[in-house]
Structures are given as structure tokens and as C-alpha cells.
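The full complex has more chains than appear here; those shown keep their coordinates.
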Amino acid sequence: MDIASILGLIIGFGSIAGGYAMDGGNVGKLLMASAFVITLGGSLGAVFACYGMNQLKNLPKMLIEVLIKPKSTIRSTMDYLLFLSKTARESGLLSLEKLISAEDPKKKTDPFLKRGILMVVDGTDPDKISDILSNDIYVFEQNRSQNIQMLDSFAAFCPAFGMVGTIIGLIQVLAAGMEDPNALTKAIGVAFITTLYGVLLANLIFIPTATKLRSRLANYRLEKEMIIEAVCSIRNSVNPRLLNEQLSSYLIIEGKNKTKASKDQSDNKGQMKK
Amino acid sequence: MDIASILGLIIGFGSIAGGYAMDGGNVGKLLMASAFVITLGGSLGAVFACYGMNQLKNLPKMLIEVLIKPKSTIRSTMDYLLFLSKTARESGLLSLEKLISAEDPKKKTDPFLKRGILMVVDGTDPDKISDILSNDIYVFEQNRSQNIQMLDSFAAFCPAFGMVGTIIGLIQVLAAGMEDPNALTKAIGVAFITTLYGVLLANLIFIPTATKLRSRLANYRLEKEMIIEAVCSIRNSVNPRLLNEQLSSYLIIEGKNKTKASKDQSDNKGQMKK
């Protein structure tokens, strides 16, 4: 469970309801089915018109996925890559095939890494390996970005259709005239509530979901780039110690303080040499 | 027929009309010819002033085209490319000419692919083939993007001219004064209805059309890039198995789950080697 997302929703909606209650407002009066239908229905229609059925299928999946915290595997992947590098040095590149193909039911190997190592074992040219794996990331990223754009679209449509609801409500007021103040109040209520829904849906649901998935995608790319770098180094029989040096930059993704990490790194290395 | 586009329009307009009716609004009162003339006519005029006649001809074509679902040919193209690769390996590059030139009335070969293969048969340098085909995509994409920009312009002009209608309506109110409340109501009606039309036209018609065509263009580019990669590999007599490895990244475009696909891939390959 991604606690930050849950906390965010609680803090966000809680603050608004709380601040409203502090001034004596009645939160229940903010709930109105027709406003919800106009804002969310209109936005959903526009999103449907924007994207193909093929892509729309991913929309509910993404809204759930964002609530699940991905396990950061950067540290263990790095250790595993260094282990592979040492094994390759000691027992030759071919020894990696058995290692990578061994199915460990508890801990699955990243298929991307596996694919890279199998190409190393096949003796594929390192530039070719890098090309194929980079292209893999590129295609994945293109595809993923298009999906995240659905959330951006949703975030842009919600306030627009909130405004549509407001305009419709005001037109209704004009049609009814000044004679029935009850209808007038009700209609203006619809007007403002749709705007409220539009802004809240965009700012507490769709913008955060898009931002979080985009940020995870950026980390995904960095992690895969680390794997490409390591796989090519293994193919080129680079010294495991130099590989460690190379990969240490990526530790920052896990939230370790960079400057410290790289200092430790250098210190360790300094000592190592003594 | 692109069901998502049709569904989108139904959901979008339906939600707004439905939500409006839930509050007792009369949808018929939202229809007004003069508001339509100002909003759509003004926007059309601005779009005409923005683009050349040559380009404007494509506008109606694009609005229809977006309703037709393009058949995804990535899987069959990939199979065909692998088939060509194997044939080239077995019977030589020249054997491809007959294959590619054979007119199959049921299934037409992609002219872009055909052009590439004919250059391979001609013995053109692989870098030259890549240059020519990439340039082909580049020119096509430039041209297509300019056309899609017409829809972006439309989407930007509609709310602007909706606002123009609103301003004009309000000015009319002022000229008429406070004496005739009937004219006042009517004029403010025009004002808000033009804004409504502007926002709806932009958000349910032009933005979705532009988004969908741009997304298809991105897939078009990915598919053509796959063909270039494959054609150059065929020219360089790359092993068909390695070509399969290379192309597998592109399967994700068809909506197959990437991680799974690439895992299967690796597994298959792993088994293949046993």
C-alpha cells in the first residue's frame, strides 16, 4: 500500500471538510448527484473520445496501481549485477546462463535483466545488446507515457466540465427568471458545486495519479539504464570494482544522501587500495 | 468504426443533458442558432486565416477519419518481416523481390515496407536505406503534425469566440438598458450559450480528435521504425532469431502486457537453447 497516496487523500479532503466545518458549514450540502454526473460523466466522455478502446482498458488499472507501493529493488539489483559480474570474471560468461535461468520461486529475476544476460551468453555484440535493450525501454516508455497522458487529459477535462455545469446552471436561472428565488438558489448551487467537483477531482485524484506514475516511470528508466550499463560492462569483461564505481551513482534513487554515498564510496575505495 | 469515439460523444453529451435534466433543466432551451453561428463561424474563420487552402482541404477528412478505427497490423507486419528475414537467409536477398512484388488482392503490402525491401534488393547501402526511410517518416510526420495543429487551433479558437459572443451579448444588454428585462434575459442567454458551445466544441470534438490522431501518429512512427530496423537487419543478414529478439519490444503497441511479453520471450528463448 502506498501510504503517501492514502494519507494525501485523507489530509486533502479532511482539511477542506475540517476548515469548512470550522466556519460552521454543513459538508452534507456539498454532495449532489447531478453535479457529479455532469463533471465526471462529461470528462469521461471526452477521455473516451480522445483515446482508443485498447488504451482505455488501462485506465482503471492505473488508478488502482497508484495505490500500491512498488518495492524498490535498485539495491538488490545492483548487488545481483555485481555478483554476476564477479561470476563472469571467475567462471566465464557461459556460466551466467545457468545462473540466470534457475527459477527461484521466492524471488523472480527481472525479465529485462534476464533478457540482457541471455544475449551476453549468446555472444551478441555489446552495441547490439545496448541498442536492443534501449529500444525496449524506449517503446515501453512511449507506451506508458501515452497511458499516463489519459490521466493528464482527465485532469484537464474535469475543471472544464465543472465550468460547463456552472454555465448550464446559470442559464437555467435566467430561464426561470427572478420570480422563484428557491429555484434560483438551487440552480446556482449546482453551478458552484460542479466547479468545486471539477477542481477537486483534478487536483486530488487525476493530477496526483499522473504525477506519481510519471515519477515512477522516471525511476524505472533509471533502473533499466543501470542494468543496460552493467550488462554491457559484463559483456566487455569490465573489472567488477570499476563496475561498482560506475553503478554507485544510481544509489541515490533509493533516497540515500548522494554526497554521503559517493564519499563513502571514495573512502572505501581509498582504503581498499591501501 | 472507432467505438470509443462514438461512446465518448454519447457519454459526454449524455451526462451533461442527463445531469441537467436531473435538476429539472430543459435541454431544448440550450439550442440557439445565432450562438452556433458566432462560435463555430468565428472559429472557422480564424482557422481559415491560419492555414493555406491546400491544408484546409484535409480538415473534413480528418474529422471523419478519426471515427474509423485503424486496423493494428503490427503483429502481422512483424510476422511478415520475420518471414522475409528467413527467406533472405535461405534463398538470398534477390528472392525477396518476387515475394514483395507479388500483388495479393486480399492483403496489400505496406508500400513503405515494399520500398525498403526493393532498396535491399537493389543492394543499396544499409545506412542509405535507413536515411531514406527515416527521412520519409520525418517528412510525413512534419506534414501530418501540421494538419493536426489545425485541430489544436480549432480547439483554442472555440472558447475564445464563445467568449466573444458573451461579450457582444453583454454589450447589447447595456445598449438596451434596464428597461426591457425580456431583452436583457434573452441577450444574457446568448452570452452564456456561446461560452457553453465554445467549451463543449473544444472539449468534446476538437481536443479529442487532435489527441486521437496524434496518438495514432505516434504508433505509426513506432511501427515504421520497427520496419526500418527490420529492413536494415535483413540487408545486413542478421540472424532471424536475433531479429525476433529485437522486434519483440514493439509488441507492446498492440496492448499486450510488456513485462509478460518480454518474459515469455526470454522463457521461450531459454527453452529454445536447451
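In order of appearance the chains are A and B, and numbering begins at 1 in each one.
Everything below uses one rule, namely that contacts are C-beta pairs under 8 Å (C-beta built on N, C-alpha and C of every residue); 3 or more make two chains touch, one makes a residue touch a chain.
If you're wondering where the values come from, they're calculated on a predicted model, not measured in any experiment.
S.K.: Total copy count of the complex, if 2 are in place?
M.R.: Spelled out: 2 chains shown, and the full complex contains 5 copies.
The definition used in the following text is that only the chains that are shown with their structure count from here on.
S.K.: Calculate how many whole Å lie between the centre of subunit A and the centre of subunit B, each centre taken as the average of the chain's C-alpha atoms.
M.R.: 25
S.K.: Going by the contact rule set out above, which residues of subunit B touch subunit A in the complex?
M.R.: Residues of subunit B touching subunit A: 2-5, 7-16, 18-20, 22-26, 29-30, 69, 72, 185, 188-189, 192-193, 195-196, 199-200, 202-205, 207-209, 211-212, 215, 218, 222, 229, 242, 245-246, 249-250, 252-255, 258-259, 262-263, 265-266, 269-270, 273.
S.K.: Which residues, counting only subunit A, touch subunit B once they are in their complex?
M.R.: 33-38, 40-42, 44-57, 97, 101, 111-112, 114-115, 118-119, 124, 128, 131-132, 135-136, 138-140, 142-143, 146, 149, 153, 157, 160-161, 163-165, 167-172, 174-175, 177, 183, 186-187, 190
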